[in-house]
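Of the protein chains in this complex, all but one are displayed in their positions.
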Amino acid sequence: MSAAAPSVETLSSSRVTEDLLRPIVETTWRFWAAISVLGTIMAWAMFCWGYQIVEGLGVTGYNRTSMWGSYETNFVFWVGISHAGTLISAILRVTGASWRRPITRAAEAITVFALMIGPMFVMIHLGRVWLFYWVIPFPNLRDLWPNFRSPLLWDFTCINSYLLGSITYLYLPMIPDIAAVRDAAGTRLAPWRRWIYRLLAMGWEGTPRQWALLERAISIMCVIIMPLAVSVHTVVSWVFSMTMNPMWHSTIFGPYFVVGAIFSGIAAVLVALFVIRKLLNLEAYIRPEHFDKLGLLLITFCLLWGYFTFAEHLTVWYNKEVSETAVLLGRLSGPMAPLFWTMITCCLLIPLPLLILKRTPFGTLVASLSVLVGMWLERYIIVVGTLTRPRMQFVWHSYTPSWVELSIMAGSFAYFAFLYLMFAKFFPIVSIWEFKEGQRQ
Amino acid sequence: MKLLAVFPDPESARPAIQALADVEHEVYSAEPLHPPHVSSNLLGATVLGGLLGGLGGGVLAVFTFKTMHLETGGMAIVTYPPTGIVIFAVAALSAIGTALATLLWEGDMLHFRPSLPADIRMEIANGAVAVSAPEESRDVLERAGARIRSL
Partner (left out) sequence: MRWGMVIDLDRCNGCEACVVACRAENNIPTVGPEDCEKGRMMSWIRIERYFEGEFPNVKARFMPVLCQHCEKAPCEPVCPVYATYHNHEGLNVQVYNRCIGTRFCANACPYTVRSFNWFDYHWDAPLDRQLNPEVTQRSRGMVEKCTFCVQRIKNAGIEAKDEKRAVKDGEVQPACVQSCPAEAMVFGDLDDPTSRVARQSRSGRAFKLMDDLGTEPKVIYLKPVDWKGTEE
């Protein structure tokens, strides 16, 4: 299918606009089929969550030893995926890498939606979720205030800033494209959709002054969003490393989690790019060179992640400290061993051979899916592996996720796919003006 | 009396725009055409927004605790690292919000009525460039190959 893709230079401006607006204007049966399937999974997950709220958290597999489990794993996983957009958009923009142009918006959209789903899991794991607003510092007459010494509050503050910042960072470069949709496709859309674009495009005219201001604002945003992204996943990792639990209380957790986040984020972007390239016929825009270059980044972070993992396990193994060795042995040869070795296979042994010599779109897709599975397992092993081997040996106990947890997890993936699908239906998933600007250069 | 000249692509519009350099004119395009250096307060406003946000974060993390008289049995209630994290996050959010607000204000974007007619805007979205100029520049624009409309 990609053999017939025209080269970038031959695409005329109106052809670009038409191609990139087609998914917005035309709706095939496949869209409705996808919505139905995803909607069903989401509805089932909502029912399960409702059931959990009414009955209590006992419907999960959690117990006294493993007070955290799959929900917290999912939370860390989704917040990790959210680092995709920042890396590709901000870092590649700042370094002037021109190949980023068609893929920035797809990556930034992943960031925003992953950041919406991660904190949902924080709410799902609460015992009394109807009181979640107590972590918000609002003035009250009862001398109540949240505790800013708690890493969970740091999570709340940083993720809040990063989510609002990412939404802004997604919106800013989208303004000219929303105006393009309003202008080029307005007559072919229903009135209520036209109204949305008119509202969001605000007073964008495309004058040189507005372009200069927009590009400057985007550059400023790049610089702010990068440290914010690093701080978010560092703070999420500190939820674990600020306790004194064996193999949690590790100084490497901050950088380890950030590297792991970028690693899984790049994998998520590659999967999303492959899917939208196929489904929306964007072979001319998302080209094999993107998979090639992102694949190189994936290898880099794969090796970096492998290095951190090795360092972490080596230092624990060498020391023979009783509590930490118990956790380590649980991972290497105990109950966690099948998951641990699957993780090593999925994160290192499958992606590296697939990517090292030649990076094709399909090869990168397989490697990325493997990485996503492996990184989910990594979070699970970190959370559950330590909690099932506490310092007091008498209370060691195993943990298995229940059907409620698995349903809600499936629902979260369906919700993410749904949000992404709706985004691609309403806004151009490839940035029109950036692509044209790149053509001109 | 203002004219609206429509060029089929940015390359053909460029010489005409250069010729109009000393006349008051406005250009409308769907991609940036080597925009000029504009003086704006974006950077300054963002930094100021960040500083004010950081101050707000500090107030949130320090002052509110000190006035709440919370019991800790000896452990400190206000410590540097959590305060630092809160200040950083709120400062970043405030800087981002200020940057967005300044952009909308300075770019004159706080309205919803586009000034060009719909058919011209459709052409611009497909790659055309429109230039609005006073009546005196009519022949300059016609020589450059534009289609002229009176506004």
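To keep things simple, chains are lettered A and B as they appear, and every chain counts its residues starting from 1.
By our rule, a contact is a pair of C-beta atoms (placed from the backbone, for glycine too) under 8 Å apart; a residue touches a chain by one contact, two chains touch by 3 or more.
Not measured: the values here are computed from a predicted model.
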| item | value |
| --- | --- |
| Among shown chains, those touching the left-out chain | A, B |
| Residue in contact with the excluded chain [from A:A33, A:M67 or A:L349] | A:M67 |
| Sole contact to the chain not displayed, among A:G96, A:G127, A:P191 or A:P338 | A:G127 |
| Hidden-chain contact residue, picked from the options A:N147, A:N319 or A:S333 | A:N147 |
| Candidate in contact with the missing chain, chosen from A:W192, A:Y318 or A:F394 | A:F394 |
| Residues of subunit A (touch criterion as defined above) contacting the omitted chain | 55-58, 61-68, 125-129, 131-132, 134-135, 144-147, 149-153, 156, 239, 242-245, 387, 390-392, 394-395, 397-399 |
| Residues of subunit B (touch criterion as defined above) contacting the omitted chain | 70-75 |
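Keep in mind that, in the parts below, only the chains that are shown with their structure count from here on.
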| item | value |
| --- | --- |
| Residues of subunit B defined as touching subunit A within the complex | 9-10, 26-33, 35-38, 40, 42-43, 46, 50, 60-61, 64-65, 68-70, 77, 79, 82-83, 85-86, 88-90, 92-93, 95-97, 99-100, 102-104, 106-116, 118, 121-122, 124-127 |
| Contact set on subunit A toward subunit B in their complex | 12-14, 16-18, 137, 143, 145, 148-149, 153-154, 157-158, 160-161, 164-165, 168-169, 171-172, 175-176, 179-180, 182-184, 186-187, 198-199, 201-217, 220-221, 224-225, 227-228, 231, 235, 432-433, 436-437, 440 |
